[in-house]
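Report on the structure given below.
With one protein chain withheld, the remaining protein chains of the complex are depicted in position.
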Amino acid sequence: MNSIGQCFRFTSFGESHGTAIGGVIDGCPAGMLLDMEQITAELRRRRPGQSSLTTQRKETDEVEFLSGIFEGKTTGTPIAFIIRNQNQHSADYEHLRNVFRPSHADYTYEMKYGIRDYRGGGRSSARETAARVVAGAIAKQFLRAKGIEIIAYTSQIGEIALEQDFVLTDTALIEQNPVRCPDKDKARQMIELIENVQREGDSIGGTITCVMKGVPVGLGEPIFGKLQAMLAYAMFSINAVKGFEYGSGFRFLHAKGSELNDPFCNEQGKITTKTNYSGGIQGGISNGREIYCRLAIKPTATIFKEQQTVDKAGHEVLLKAHGRHDPCILPRAVPVVEAMAAITLMDAFLLSEK
Amino acid sequence: MNSIGQCFRFTSFGESHGTAIGGVIDGCPAGMLLDMEQITAELRRRRPGQSSLTTQRKETDEVEFLSGIFEGKTTGTPIAFIIRNQNQHSADYEHLRNVFRPSHADYTYEMKYGIRDYRGGGRSSARETAARVVAGAIAKQFLRAKGIEIIAYTSQIGEIALEQDFVLTDTALIEQNPVRCPDKDKARQMIELIENVQREGDSIGGTITCVMKGVPVGLGEPIFGKLQAMLAYAMFSINAVKGFEYGSGFRFLHAKGSELNDPFCNEQGKITTKTNYSGGIQGGISNGREIYCRLAIKPTATIFKEQQTVDKAGHEVLLKAHGRHDPCILPRAVPVVEAMAAITLMDAFLLSEK
Amino acid sequence: MNSIGQCFRFTSFGESHGTAIGGVIDGCPAGMLLDMEQITAELRRRRPGQSSLTTQRKETDEVEFLSGIFEGKTTGTPIAFIIRNQNQHSADYEHLRNVFRPSHADYTYEMKYGIRDYRGGGRSSARETAARVVAGAIAKQFLRAKGIEIIAYTSQIGEIALEQDFVLTDTALIEQNPVRCPDKDKARQMIELIENVQREGDSIGGTITCVMKGVPVGLGEPIFGKLQAMLAYAMFSINAVKGFEYGSGFRFLHAKGSELNDPFCNEQGKITTKTNYSGGIQGGISNGREIYCRLAIKPTATIFKEQQTVDKAGHEVLLKAHGRHDPCILPRAVPVVEAMAAITLMDAFLLSEK
Partner (left out) sequence: MNSIGQCFRFTSFGESHGTAIGGVIDGCPAGMLLDMEQITAELRRRRPGQSSLTTQRKETDEVEFLSGIFEGKTTGTPIAFIIRNQNQHSADYEHLRNVFRPSHADYTYEMKYGIRDYRGGGRSSARETAARVVAGAIAKQFLRAKGIEIIAYTSQIGEIALEQDFVLTDTALIEQNPVRCPDKDKARQMIELIENVQREGDSIGGTITCVMKGVPVGLGEPIFGKLQAMLAYAMFSINAVKGFEYGSGFRFLHAKGSELNDPFCNEQGKITTKTNYSGGIQGGISNGREIYCRLAIKPTATIFKEQQTVDKAGHEVLLKAHGRHDPCILPRAVPVVEAMAAITLMDAFLLSEK
């Protein structure tokens, strides 16, 4: 299952060390003038080597569009694009041909398919998310024209967390530090923590928060197409995501109904809610308030400490990563989270227009 | 969107105060001998009025099967069933015709559809989940024959939480108290808390944990059909769910990669993992270990305290529930969580057989 | 697979001699005031016993709506309905428990599922089409409000065929004879032929023509969602259909491109085509002209002549139908063809609105 979405349908393909990764978008409305520079900018946010906190692999990630665009505009036909793989050190992976790395997809792919491209994680590599960023960048352009903005940021690394999440004063701060946290002080602490972990050859996780502003009332389908379910589904497709909460989430379990209910009020002729513990969604349908959610992201599985594991034959193997890997995936995962949010909202938007 | 699943496809229909609720199951394998008594038993676990902690509404919830079963066995054709609505005090709801109850689906349904059956929440009523319990009971029978068991229980109410979750010694304890918590002492405290909240006319939430045992290696499809995404999607279809985590989830954000990685080992010729922070899923595919997840569930929106809200015209309205409502939905949500897990696993099982 | 459609999604269930047949419609727009009388009228057109040409089984076919309608209007939630089975002579079928009737679905169901409800054909019975007629009647009401009309009629029985098909002067003639042919003389000959065939204990087929008027430009999706493909898919779901042609079809194989091309012209400011060999669809998309198609329908498989066949064990069996069966299914298939056309067009209409 390599497709997501019903109206705006994105299909992803490609392995980390194959010929190319890429995607096909089916259902993008015709007549959109695409801003190619913005697509490149989003890819740059996801790219390895962007700071000392991330892997130093060099991937140019140049996207080539193959179809669906005519004289700069979408035509309503499928938009296919590819990003060729380069700078692959495939030989680096030869020793992994028969070994199952802990907490990677090696074992389950091997058992499910009986074959796998072991080089760089193959299909299960996070490199695949570059294709999502392209699709997400197109979705963002569509949504922006409808007044919808999507902002994600790092809200926690290890135990260093924003004190008040979802209360963003200045989103411009997010891109001003390599960890993509909108609080300068916290960002500094997070960077320090990641650097320490990196020196130990270890890795660390955290949380990413995503806020969707300007979403109109009415997106989402009740029962089995609820907007929160669509968002959760999209987010759990991202490799290291282990948790998803929206609105009051896990954080308000101490509170009672009378404290969490969002009373409706009339604000200069417009019905809205006083508080927003619902997280912008009620009965599975957006209610016009900001949608916000938070993702728990585990530490990168690839570490430079020695680990014991087994190979295909069941023999014990000592494993120690070499090569170039992220000690913390969150900074580069931020644009991926935005991409999945954008793909989902655009799909929900088109669905609701039927 | 009132259907879920691809191979085992369940369609739900019905309003709380309409003629009937029910469902259609498409894709149930032929030749299964159905245990009708077990279906009834599951419905009884969800039924109102089962203890002093739940609403005292009397709903008999008798299920009538219409098709797809011949001489006691499934035939591979669609299994349709209905549960007629009874004991409806529809007049109780007349005052809600034009009012938007806080944190309910009234406002969003009204805005999306321009019309809604306001009686008892209509389509957005939790009554709809009875149909899911029927489908889930059938899925459970299928899974049990494959050696798969699904167990859910209340792991937290308000701030009263199990000390060690997922370490179940005796699942038989779950059904021995009305709150469905496998720890006697905690259960007592939870019940007390709910009774206090109830006296105040308020409501309270908590967490439900779900454990899936005996799941074979290989369920789930990489990228956009990951098993955790399918489970999250299913769980977020349940009305009050605000968060979903599996494996290390939100609870191990302090830990490093070296602490959370699950090393593979050879256990008497069988490859498995020493620890299970992955929660039984790696790369979106089950790895043969127990799958476990936890859901954050908000307090019931209907409370007996006075709340301010507005009506369709934007006029302020004072609202105070009367009638019969649960102060805490978790005890009755436990079988619904199991049903959604069963529907999802059965679908993943059939999908993986292709 | 018992569902059809993407936006207007219809799920059918039920066996001929089970408790009930019925359906669920998901995706019907909210706010439609349903004309229940018109639904009953369509069912009456399909009902057995309506003339001496059809089976004399008495089926009252009373439809009960269970959900999705509030104060007479659709609410956007699933519309479920059932038609209870009555007047079943199930004992009539006991001798067929282990026998494979020629050109029925007995053998293939048995082989695919290992079990089947043999009574009256079970799931493969044409009785199932009553549920489609209900869904189709709702779709017709939707389409009518958009100016779209669907008309089907018998255009050929055996070798008695309309001389000029698709050139309808008076559609009112269709319902004035029991064979549903708009040409009085031909209708008389067709009736005679059917009566002769009936006396011989045999059966006969023919063609049904379907015309869709008022279809706007733009329905249908290129490549794998072409309008003609959607229509063909829907029509081949009807039991006895063996062929589908639209536009020039099989009938103009002698003609050249210069004779069949439809030149565009400007008709008082409106672009249209001079001729309509395309059948109202170009590149898979409706072009605003009438859509017309024709279906080849084989003779009813159930005949009163002795036939040799085998049972499950492979033993030879002599078979001769008794009971009540149609010598020619076309008169009663006409409303089913219209229903499938309506379901398909409504789905295409909603799809094109995205």
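The chains carry the letters A, B and C, assigned in the order they are written, with residues numbered from 1 in each.
Basically, contacts are C-beta pairs under 8 Å (C-beta built on N, C-alpha and C of every residue); 3 or more make two chains touch, one makes a residue touch a chain.
For clarity, every value in this text was computed on a predicted model and none was experimentally measured.
In the complete complex, the hidden chain is touched by one of C:G120, C:G136 or C:G206, namely C:G206.
Touching the chain that is not shown, out of C:L33, C:A145 or C:L260: C:L260 (per the contact rule at the top).
Per the touch definition above, the residue from C:H17, C:R46, C:H104 or C:K140 contacting the chain not shown is C:H104.
Chain B meets the missing chain through residues 6-7, 27, 77, 222, 350-351, 353-354.
On the side of chain C, touch with the chain left out of the figure occurs at residues 1-4, 12, 100, 102-109, 111-112, 123-124, 128, 156, 158-159, 197, 200, 202-207, 217-218, 221-226, 228-230, 232-234, 236-237, 239, 241-250, 252-258, 260-266, 269, 271, 273, 277-279, 282-287, 296, 298-303, 305, 307-310, 314-316, 352.
Counting the whole complex, the residues of chain A in touch with the unshown chain are 1-3, 9, 11-15, 18-22, 24, 26, 30-31, 64-68, 70, 73, 75-80, 82, 112-117, 122-123.
Basically, only the chains that are shown with their structure count from here on.
Note: the chain lying farthest from chain C is A, by mean C-alpha position. With each centre defined as the average position of its C-alpha atoms, the distance from chain A to chain B rounds to 27 Å. Shared interface positions of chain B, i.e. residues touching 2 or more other chains, are given as 1-3, 12, 112, 123.
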